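The complex is shown incomplete by one protein chain, all other protein chains being positioned as in the whole.
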Amino acid sequence: MIEGLLPELEVIRKDFPILERTLAGGYPLVYLDSANTSQKPQVVIDTMVDHLERHNANVARAMHQLGAEASEAFEAGRDKVAAFIKAPSRDEVIFTKNASEALNLVANTLAWRGDLQVGEGDEVVITEMEHHSNIVPWQLLTERTGATLRWFGLTDDGRLDLSNIDELITERTKVVSLTWVSNMLGTINPVREIADRAHQVGAIVVVDASQAAPQLPVDVVASGADVLVFTGHKVVGPTGIGVLWGRREVLEQLPPFLGGGEMIETVRMERSTYAGIPHKFEAGTPPIVEAVGLGAAVDYLDHVGMDAIHAHEQAITAYALEGLQTVPGLTVMGPLDAASRGGAISFEIAGVHPHDVAQVLDSRGIAVRAGHHCAKPAHARFGVQSSTRMSSYLYTTPAEIDALVEGLHHTRSYFKLDA
Amino acid sequence: MIEGLLPELEVIRKDFPILERTLAGGYPLVYLDSANTSQKPQVVIDTMVDHLERHNANVARAMHQLGAEASEAFEAGRDKVAAFIKAPSRDEVIFTKNASEALNLVANTLAWRGDLQVGEGDEVVITEMEHHSNIVPWQLLTERTGATLRWFGLTDDGRLDLSNIDELITERTKVVSLTWVSNMLGTINPVREIADRAHQVGAIVVVDASQAAPQLPVDVVASGADVLVFTGHKVVGPTGIGVLWGRREVLEQLPPFLGGGEMIETVRMERSTYAGIPHKFEAGTPPIVEAVGLGAAVDYLDHVGMDAIHAHEQAITAYALEGLQTVPGLTVMGPLDAASRGGAISFEIAGVHPHDVAQVLDSRGIAVRAGHHCAKPAHARFGVQSSTRMSSYLYTTPAEIDALVEGLHHTRSYFKLDA
Amino acid sequence: MDLDSLYQEIILDHYKHPHHAGLRDPFEAEVHHVNPTCGDEVTLRVHVADGVVEDVSYDALGCSISQASTSVMTDLLIGKSVDEAMTIHQTFLELMQGKGQVEPDEDVLEDGIAFAGVAKFPARVKCALLSWMAWKDATAQSLDKEKA
Partner (left out) sequence: MDLDSLYQEIILDHYKHPHHAGLRDPFEAEVHHVNPTCGDEVTLRVHVADGVVEDVSYDALGCSISQASTSVMTDLLIGKSVDEAMTIHQTFLELMQGKGQVEPDEDVLEDGIAFAGVAKFPARVKCALLSWMAWKDATAQSLDKEKA
């Protein structure tokens, strides 16, 4: 018996209808692609269905009974998310369409007139292990404003290289944006330590918690972030919704992003004034049924317990790291001790391209991801163009890891690597 | 028997589970707020559930069987939408989070370096009957770039005042953006005529089809638009998804909007290059289950037939305009002949505030909207601050209109207007 | 939906015949508040002297609930000390946010108790609070000014 596993794993698996699927050749689904998107428990699906079948209406603006029910359900989603990340105020929780929009919201609005405007001579600091969604928005911002983009490099074992932090984070730094947990290397970064350093120079700190929120208990204040984002579909919620949490002060200093709908206070043809947060950043009809589903999702995770989920992920990750070591020619990228990493493990197998690895695994019902995982620079750093990634979640069993490892041995023999 | 009604209206109503709802006091739901958001047929809900329970995975990037199924279902949504609006190419169909984001995408990117960049001395022309979502983005663009915002006024009967078109649309005009059907006045605008004029001066034409797409057969090319947007939740689809169609040439000229995820061709820390359309404008995980639901929604509408739906709307609207005239002190805003308008009817009742009208109607299960309907300038034009709006759709029956009219008579007596 | 619990006679009376309507001099602060959802607006002035609410004058556009609430508020606050007025404000706020579970105190709220029913209609609570929020804002501004 592996320590740390969720005690009622079989009960939890029953909550996820897709895990009953069988695939081509009669293989049961072994879903090891949760860092890409998570599966959805029945309660999330049912809550969304009930909303659509019984309570559907537009929110905020509708004064009728359905409108009141829909608004209440939607805003309850906000309350649940606020509780999930321990936000000091529910108004600091803004719904976007995904994590990428949330990051772009910040980067895009920093280009415009306002207290936090970024311009020539200013610097933005990111890291070499970011997801493209935390690189490209800052490239666009710095290219468009004449500011400079800088970044932390990586050590050989896949951690942030903080040795030159004092050269990187200086009086010129206006923003430091980094991922909490890497979606490729699995590395858990010392977010608080970096945030403290950034605050000393007056920079704002943006934390990409897309991979952290599914796996770790999140406390936005304790994290040191000024802005923290994550995405609904990776926390057993639906697509079409992301979360941007920001300190009130910072959100109030940012100019509006998208204009229209309910983000206004008053509109005249000549000029408009804007609503307070969160509405200021929620132009147009929000993701209503998605917020309802996301509320059910974080409730579900809270019910299982984020500490327990974290322990489960670590136990599975440790078990997987062990199993992967039995495969000849396999190299894991990123830290090798499970305690300092999240549940995504990217690896290479000498002599087989990642696509071919994924293809052979898929023929046995095992779903992993192959490619650059939207982290090309991190791959380039390790001199590879792509990798195979397995990623677990609260429904992952040791038996599934066994199937993966066996599948990898089979892959090697399929491609006659020992011949 | 009223001519033009959908022949199988009772069958259609059975497709919408929420129409079985009873509300406080045992009243059956009379949903006359479809211009705000439409109700969802069972087939849309079931298609989404099936996707979540059996085919959920991330798209594009996933090479496993679930990933292939999810990608196919998602891209089939794009094909269906392309067919629904007769887009010359599926690649010209971009999924956004709602119509508001689609409008902002265009307005926001026009601020940046590119062939279509808007700057000082340039003019953007809108109209006084726009939804806030087609006003505020252009205010932000013109304020931020030093360009000038101009607009068409309205005639007393709620149509565009085209008398000064030659003064408004000039060589300085870079963009003309207007609604096809007004969400407040119901007016159907001569989009093609205005587009032709705009094209003579080399301006691009943006058409807000948020109220048109649910009600009229849309042919993007015939409309004269360079860009046309609408929103999923008003065409019996889910929230969390909107559509931006653009002519390939125009879309290729616009710089990227949101950066990250799959919108890239290649990413290096120093610089990135971008994917072609549609992906260039779809940063991050797209609204997957929403696209699947939207595909089912437009299929449903196509199956009923947009011509038939349009005829139904016109029949119901004519019937409603007639009924409303029996209410003393009631004034309809906008055109009075059903043939030249959509299915949203805003009105005032002398002596009762719109909120109070809506409240009394709600106590009888009748859901209408009261307020400015995100069209403050149009209200200001008619010297009112708010109005009551009824809006019908393919499931609306003449009996529901009767209930509304009776409810309005009751409202007047409740507030003792004849005393 | 008990409509009559929302539209009490007192509310309809104040709506038809609002008290203290119009904008008057002197005043130390003027604010303009809107309910972004529905567009209801109020322009409101306060005249505070020696810690007493000497006058509250207004120009308001809105529904019966928001109009009546403004009228009742002026009845309640004019002539009171700022401290007393703030207490009344707080009591009214609690009534409105009580989801219909709070028993209104007639000694403090007088005609304001008629709004107890409004608290059961979440969409209308904003209407009832519009001018109260404006008054608080204006009063805070006038006190700031005094200090400066």
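As written, the chains take the letters A, B and C, and residue 1 is the first residue of each chain.
Here is the rule we use: a residue touches a chain if its C-beta (ideal position, glycine included) is under 8 Å from a C-beta of that chain, and two chains touch if they have at least 3 such contacts.
Computed from a predicted structure; not experimentally measured.
The chain we do not see here touches A, B in the full complex.
One of B:H132, B:R197 or B:H279 touches the chain omitted from the figure, and that residue is B:H279. Although one chain is not displayed, chain A still touches it through residues 23-25, 353-356, 359-360, 362-363, 370-372, 376, 379, 385-386, 414-415. Residues of chain B in touch with the missing chain: 60-63, 65, 67-68, 71-72, 262, 264-266, 275, 279.
Everything that follows uses one rule, which is that only the chains that are shown with their structure count from here on.
When every chain is represented by the mean of its C-alpha atoms, the one lying closest to the mean of all protein C-alpha atoms is B.
Each chain gets one centre point, the mean of its Cα atoms, and the points for chain A and chain B are 31 Å apart.
Centre to centre, using the average C-alpha position, chain A and chain C are separated by 45 Å. In whole angstrom, the spacing between the mean C-alpha positions of chain B and chain C is 37.
Residue positions of chain C touching 2 or more other chains, listed in rising order: 1, 37-39, 41, 124. Residues of chain A found to touch two or more other chains are 61, 63, 65, 67, 262, 264, 266.
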